[in-house]
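One chain of protein is taken out of this complex; the other chains stay put.
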Amino acid sequence: MSSTVYHDFQYASPSHQAETAAVGMWLFLATEVLFFGGLLLSWIYARHFNQLGFDAGAHETKLWIGTLNTGILITSSFVYALGLAFIRVGNVRRLIQCCVVTLLLGLVFLALKFGLEWRNDFANHLFPAASDFKIIGAAQGGAKLFFLFYFIATGLHGVHMLVGVGLLLWIIWRAQRRQFCALYHTPVHAVGLYWSFVDIVWLTLYPLIYLVGSR
Amino acid sequence: MNASVLTTGTVVENSQIEGSYLTDGYTIRSWLLTTDHKRIALLYLGAITIFFFIGGIAAALVRFNLIVPEGLLGSAEAYNRLFTMHGVVMVWFFLVPAVPVTLGNFLIPLMLGARDLAFPRLNLFSWYLFMLGGAVTLWALFAGGLDTGWTFYTPLSTMYSNSHVVLAAVGIFISGFSSIATGLNFIVSIHRLRAPGMTWYRMPVFLWSLYSLSVLLVLATPVLAITLLLLVMERVFHVGVFDPAIGGDPLLFQHLFWFYSHPAVYMMILPGFGVVSEIIPAFSRKRIFGYKFVVWASVSIAVISFFVWGHHMFVAGISLYSAVLFSILSYLVAVPSAIKIFNWLGTMHKGYIHFDAPMLYALGFIGLFTIGGLTGLWVAALAADVHLTQTYFVVAHFHYIMVGGMVSAFFGGLHFWWPKITGRMYPEMWARIAALIMFIGFNLTFFPQFILGYLGMPRRYYAYSPDFQVLNVLSSAGATILAAAYLLPLGYLLWSLMYGERAPANPWGATGLEWQTSSPPPTVNFIETPVVTEAPYNYPRPESIAKQHV
Partner (left out) sequence: MSLWLPAATSNATEVDHLLWALLLLSLAVLALVFTLLFRYIIKYRASSNLDRGVILEKTWYFETAWTIATMLVFFVLFVWGANLYVRLFQPPTGALKIYIIAKQWMWKAEHVGGQRELNAVHLPVGRPIELVMTSEDVIHDFSVPAFRIKHDVLPDRYETLAFTVTRAGTYSLYCTQYCGLDHSRMIGQIVALPPVEFQAWLARYGTSENLAAEGESLFMRFGCSGCHGGNGAGGRQDTSTVHAPSLVGLYGSPVPLADGSVVVADDRYVHDAIVRPQQQLVAGYAPIMPSFAGQIGEEDILKLLAYIKSLAAQAAQ
C-alpha cells in the first residue's frame, strides 16, 4: 500500500476528512435515536394505560433467548472494537479476523431472533393480527399491543442488523483488497459506530421486552 | 493550495476562467452521476418545479370546484382526493425541500468558501431518494388517489379509507430520508468546511437559517418516519397502536404526527427568513440590523418549535393543562419571528434602497408574512382557536405564511441568485410585473378566507352553504391571477437561459463569498481558497460601490 492518502478537494487534509466522516456518522445516529425514540415513547405511553395486558404479553417472552442474544451482541461490538484497534496500528489481518467473528456473531443473533424466537412466537399464536391470538379475556387488548410493539421493534432492529451485516461484508471486502492502513481506515471507524449503536438500541429493547412486568 | 486574501469587492471576472460548472461535461451521465453540489441543485430545481405545478393544478381544481356551493367538480370523492394531493405534494415535495435543496445546495459551499459539501455522494443519493419517494407518491396519487387529507388522521386512514394510504405513506417515508440526508450534509458542512477566518459570527444569516432548518430536518423527520411506519402496520394488519378497540389511542397518532409536522412548518419558513435576510441588506446597501439577534432568533425558533405541537390539538381531547402550556409556548415561538420583522425594517432605515425584483419579493414577504404571523396570534389564543380551528381562517393563516411568505421568498431568492446560478440576467421589467401580480393575486385569493373562517365555513368541504358563495368566488378569482403570476417567471426565466444578458460576477454589488467568484462559478467554486477577515454585510459607504447592473 502506498503511503499517500488522498482527500477530497473540499477538505484541507486527510485527517480533516476522516474526522468529518465520524461527525457525519454521529449525526446520523442522532437521527436514529429520534426514530427509535418515537417508537419507545409510544410503547411506554401504551403500557401506562394497558399494564395488565402488557404484563400478560411479557410473560410469554423467552428470557433465555433474549439474554443470550444480548450477550452475543455485546461481544460482537467488543470484537469489532478490537478490530478497529488493530487497524489503527496497521494490522490488516487481525482486522479481517475480528470482522469475520463480528459477522458470525451477528448472524447467530439473527438466526436466534428470527429463525427460532419469531418462529416460536408465531407457532404460539402470539402474532397480534392472528384470529387465534393466544391471550384472551380482559388482557387481550393490551397483550396484542405489547406484541405489536415487540414485532415492530425487533423487526426494525433486525433490518438495521441486516444493513450492519452488509456493511461488515463491505469492510471485509475492502480490507482484503488492502484498502485500509494505519493512516486510513475511516470506513472501519464509521461502521463500528453504527454497529455499536445498533447494539445499544437492542440494550434498550431488551428490558422493555423481557424484563418489565414479565416475571 | 495557496490561500490568499480575497477582500470584499474583489471580483473575479468570467474572462479569467475557462468555462464553468455548466460546461464541465455535456452528457446526461455527467448530470445524473454528478457529485457537484451546483448541478445537484439544478437537478432538484427541475424536480420541485414539476411538483409545484402538480400541486398547483390540484389547488386550481379545488378553487374551481368552490366557485359554486354545490361543487363544480360534481364529485366529492374527486374533491377529497384533490385537496389531499395538493397538501401532500406541496408540503413534502415543494415547501420542505424548495429553498434548501436548490438555493441551499448551490450556495452553502460558496458562502462557506468551500469547494463542495461535506458528503457530495450522499448529496446525489439524496436526490435519487427524493425522486424515488416522489415517484411512489405520485403513483399513489394518480392511480386512484388518497382521500385522507395530508394529515392522515386515524382511524380514518387506518381503518376506513378506501384509497392508496400505504403507497402514499411509503413514498413520503422514502422522501423523508432524502430530507434527513440533506440536513445532515448541511450541518456537517457548516461545522467543518468554513473557510479560514470564517467564524460563526462571520457567516451570512442565510447559513444560520439553513443550519437551524437542518437541525429540524434531522431531528423531526425520523419521528414522521416511525409514525408512518406505525400507520402502515395498522392498515396492513388491521390491528395497531392507534386502535381503541385493543387499548390503543387515535390521539397518539396526532401527537406523533404533529411532533414532526409542527417543526416541519418551521422547516419551511426558516430558509425563507434566510433569503430575505440576504436580499434586504443587499438592496439597502446596509449591514443587517442586529445581526446577533437575527441569527439567534432562527436558532430559538428551531428549538422552541419542538414544544408547540399541541396547538394543533386544542379541541382534540387533550387535557386543559397541556392546552394551556402549548398556548404559551406558541406565543413564545412567535417572538423571534416578530423580532426579525423589526430587524429587517431597521436594516432598511437609512439605507439606499433599490427596487429590483428580488427586493420586491422580499418586501412582499414582509407584508404577507406579517399578516400571516399576526393571525397566528389569533389561533394561539385558546378560546379564539376553539372557534377558528378547522375553518378557513386557519387555511388562510398558513397560506399567508407558506405561500405569501415562503413562496415569495423562494422567488426572491431565485431571482437574486439567478445570475450566479445561470450566468444570465432575467428581464427586470417582467420580473417586477410578476412580483406585483403575485402580491395582488395572493391577497385576493386568501384574504376572503379569513372572513369565511370567522363565519364558520369549515375546511375540506366539497360543498358549502350558499351564504359563503361571494367570498368563495372572490377567492377563486384571485387564484386565477395567482396562477398567471406563477406562469410568468416560468416563461421569462426559461427565456433568459437562452437570451438573457450575460451576468457579471457581482451584478448587485452584494457582499458574500458567492459573489466573489464568476457567474456561473467554476466546478471548483474558487480558484483560490478565500480567507475571511471581515464581518458579514460589510457594505462600504454606499456611493462608492457601483452596482454593475442597472
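Should a chain be cited, it is by its letter among A and B, assigned in written order, with residues numbered from 1 in that chain.
Just so we're on the same page, contacts are C-beta pairs under 8 Å (C-beta built on N, C-alpha and C of every residue); 3 or more make two chains touch, one makes a residue touch a chain.
Predicted, not measured: the structure shown is a model, and the values here were computed from it.
Participant: Among the chains included here, which ones are touched by the excluded chain in the whole complex?
Facilitator: Spelled out, the missing chain touches these shown chains: A, B.
Participant: Touching the absent chain in the whole complex: find that residue among B:25, B:145 or B:346.
Facilitator: B:346
Participant: Which one, A:5, A:30 or A:52, makes contact with the chain that was left out?
Facilitator: A:52
Participant: Can you say which of B:94, B:211 or B:461 touches the chain missing from this structure?
Facilitator: Answering carefully, the residue with contact to the hidden chain is B:461.
Participant: Which residue, A:85, A:111, A:138 or A:182, contacts the hidden chain when the whole complex is considered?
Facilitator: The one listed residue touching the chain not shown is A:138.
Participant: Of the residues B:384, B:437, B:481 or B:527, which one touches the chain left out of the display?
Facilitator: Within the whole complex, the residue contacting the unshown chain is B:384.
Participant: Using the document's contact rule, name the residues of chain B that touch the chain not shown here.
Facilitator: Residues of chain B in contact with the hidden chain: 71, 76-77, 80, 147-149, 151, 153-156, 159-161, 244-245, 247, 250-251, 284-287, 289-290, 293, 314-317, 320, 323-324, 327-328, 331-332, 334-335, 338-339, 341-343, 345-346, 348-355, 363, 366-367, 370-371, 374-375, 377-378, 380-387, 389-391, 451, 454-456, 458-465, 467-471, 542.
Participant: Identify the residues of chain A touching the omitted chain, counting contacts across the whole complex.
Facilitator: 49-50, 52-53, 137-142
In this text, only the chains that are shown with their structure count from here on.
Participant: Please give the residue numbers of chain B that touch chain A in the complex, ascending.
Facilitator: Result: residues 109, 114-120, 122, 180, 184-185, 187-188, 191-193, 218-223, 225-227, 229-230, 233, 237-241, 245-249, 252, 256, 259, 524 of chain B touch chain A.
Participant: Spell out the residues on chain A that touch chain B in their complex, using ranges where they run on.
Facilitator: It comes out as residues 8-11, 16, 19-20, 23-24, 27-28, 30-32, 34-39, 42, 45-46, 49-50, 53, 128-129, 140-142, 144-145, 148-149, 152, 156.
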